[in-house]
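To start, I am sharing the structure in question, which I have written as structure tokens.
All protein chains but one are shown in place.
Letters A, B and C mark the chains in the order given here, with residues in each chain numbered from 1 onward.
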């Protein structure tokens, strides 16, 4: 048992850190640091820089641009990227559809889609959730019916993140209506320009537009857009969801939020002193940091188990990372609210913030504190709510 | 709406307070104040003083020694008694078997049992819970079989509080084996001297002996010891449990604990200052006090509803009082642990404490802090665990 | 101790609840907010007509002669409706200051206009670095030839963008954080340098700069006690408002749990969610109790006792409100994250109430310093 990093691992970490700080424009990283959304152009620019360096999709097979990294290296790459406030390579491309295509699709699909996905030449979005199928994803009702050389898709998807920018969507649709719930689902790739697709924005309580409803009305896609086998889509979806085993805690993001909180609290005056010097505030902050340190160690333990687990098989310990990771991300938003104090109140749209010619009201980041607090409530809901994570642990670990 | 007490109510409160402080020996009240158990002699002495004044059983019918008090007066009587650290009239006599006898038993039973119960001439204990029937009380398996003029009781009861001192026990026993769960249960009065009864002590984790197992082996009791009707015992048990609607929060006890915590924290040195002056400690204390103040107001609202509710019918709001009241009582034990600090460690038996000729170790009340913390974990378990209380609220108030 | 309403109180309650039920549904509210000022003058007139604006004023001032209980009933209903009209700014703060600090003549001059809905007020008090210190006033007022002029910058002035007159705190003596030496002035809003904006919860506020701006009236040259009393009453108001919002969040959650199906059954059948809805209920009831307590103590003459009680209530409401709001979102799931669904709006309002006039930590420290809550 050796609980410190090797010299090689530390060197790798330094290399990643340097690269992220020097190669990714400060203009982009500043936005994330201050709690603003980055634009889709920022996303594309960043991912192409990473891809040029060969580190946009390290978890893919080497043949398709991946890296033969150890789990520790993957973790360091991710953590340093988050700490440096670098927009993460688009998850729908890199963590979701890419690995599924690489694992299950035809060679033709791979050649056609993988390089473009890695370089964000195609922007993918996810067509999984439906209004009636949230935590209970397998109850989805969107259908795809074979008609000659085409699939005809009808139904409605929701919570489609950044669907407004997407070129392609990967869709779970029911292709065997008679089969049991999880059976009879297929995994289809759909060009967003196909007639019959309507994207309707959903405005979230922070005022932003991140998610959408996507309607399919007699949408015809070529039969060849089916991934893998017909009616095996649920297996691919499980593979997709099971792949994200360690990054789910987003510890680097919480760390960068805490760093920002400390910076701002050093400028905030309380009576004669500074907020950062108030014992009570410091202890609240330290409490969150201690939990985060524990979670980081927990994550390292999960990372260390990675070697022993097959790809795509979920590790129930990921549920621990998801539960605590989401709680801590949310805790950082509450700490930021404490820092900003009464100045959380003024509301401005992102457009107003970015183009503003009037001075901001209150301390730096005041305008993003409440929207982030509101928006990040989603973290304990999406990707398998924390209640679902507890169900998983109850069954898989405790044996109930 | 008038949210203050009337002059009459305030005068009544003062009268109670004066009486409790002057009529009940300081020797007895000191024990409760310092977290010690009072003896059975203390219990008897106190209850007889209260009974002589006519205030041992105010919630009984006036004909049997009760008082025609308003719910507010009952509340004040209880709260002031608790704040004055006066041992409460034995619950098994006064809140449990007494009201059941007064409501459901024969005139002969009333004359025979009620005056002696009020004066603690008979010490009663409760034979409800069984090893397999805790939260699910109705699944009890103790049987009473009619044999001529007698009932023959077989079975085992547990958690029988203070059963070692008891003269009588009231027992729920199954008298119709064929009936459904809640039906076929009868309510019997049993002299503890009857042959076949064995009392076995249960030592609790605080080191004390408060509860017992009581074994019934062919215990024969006169047929006339049945209360009310055969097979109606479950109704009487529900009446008994439903009667305790407002006192369950034990706010006066939490108040007296907090008062003691403040006293001791004023003597405890931290660096150059006193613990009571540490902002963090003060805020922890204030947090509990604020919750307690809220609960006191909640209790007043429940008290105000009392007029409109029939006797013996449970008010689901009592479950709110039980949940928060138990949490706050437990919170006071943790605060006391904070005050005592490392001196919670030394362990002494009650006998050693009472008869000790060596000086105590550490601050006052050091020896009782941890035992009380341990012992009071029971408060969220007994009398319907907090989980059961949540089930009640989910069904009765939220309509699930 | 009597929790029943008098006939008059029941009348007010019925009247305001009917207004909210009829006119303040989710879609109606959206429509009201689409007015250029962010709220509805027509609704304001209706509130005046129902007597809500003057409910706490003397009858001589066009009021109803009510007290904290009447105000609480309105606040709770407004909390259920998420009312956006400037009641809090005009009636609770503005008129509250005039009632507490103004002379009989001043009260007679201003209050009837408030009651009738003609006069909108705002309280320009907070400054950038005041944080939670109510006595932090750096803006100054100076007198020349019997005219007071004010210089300084006020921030987060609730409904300051549409107020006809602004009550401004400004220092006439002492250091920035002294309790003594704070004057209270009435300034006509015409020509004021105001920058209005929306707030996270759909209310409005403004930054206001005063530059040798003349006051039209002096309410007090030692205004801190009136400010403290008014702010305490204002906290009691938002506590009751929060209870209204929490009650809505709770009932919405329970209703949703009974209808939303996942895994083949209503999610309300899952025991773990039931217990969490129960915990929300317990928090709601504890909050309701503390809002009543705040109401009971809102006009307590002993300022220290009053402040201690009000701070206790603010802590309880802040904590419970946060817990209830977060659970309401979580138990609903994604739907509650959308602007199209009502729960998120209550959550945002609760969040802003927690930060208003001192957050939970601030008030907890106050209670602790004052020797506790009991």
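Going forward, a residue touches a chain if its C-beta (ideal position, glycine included) is under 8 Å from a C-beta of that chain, and two chains touch if they have at least 3 such contacts.
Nothing here was measured: the structure is a model prediction, and the numbers come from that model.
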item: Chain not shown, its touching partners among those shown; value: A, B, C
item: Selected from A:292, A:367 or A:381 as touching the chain missing from the view; value: A:292
item: Residue of C:61, C:171, C:250 or C:275 in touch with the missing chain, whole complex considered; value: C:275
item: Residue, one of B:25, B:132 or B:224, that touches the chain absent here; value: B:132
item: Residue of A:133, A:320 or A:336 in touch with the missing chain, whole complex considered; value: A:320
item: Chain C residues that touch the omitted chain in the full complex; value: 270-272, 274-275
item: Hidden partner chain, residues of chain A it touches; value: 1-6, 9, 72, 255, 258, 262, 279, 282-283, 285-287, 289-298, 300-301, 303-304, 317, 320, 323-324, 387, 390-391, 393-394, 397-400
item: Missing-partner contacts on chain B, residue numbers; value: 129, 132, 134-136, 139, 158-159, 202-205, 207, 268-271, 280-281, 337-338, 341-348, 358, 361-362, 370-371, 373-375, 377-378, 380-382, 385-387, 390
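Just so we're on the same page, only the chains that are shown with their structure count from here on.
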item: Maximum centroid distance from chain C, chain identifier (CA atoms); value: B
item: For chain B paired with chain C, centre-to-centre distance based on mean C-alpha positions, whole Å; value: 43
item: Distance between the centres, which are taken as Cα means, of chain B and chain A, whole angstrom; value: 53
item: In chain C, residues with contacts to at least two other chains; value: 365
item: Residues within chain B bordering two or more other chains; value: 279, 283
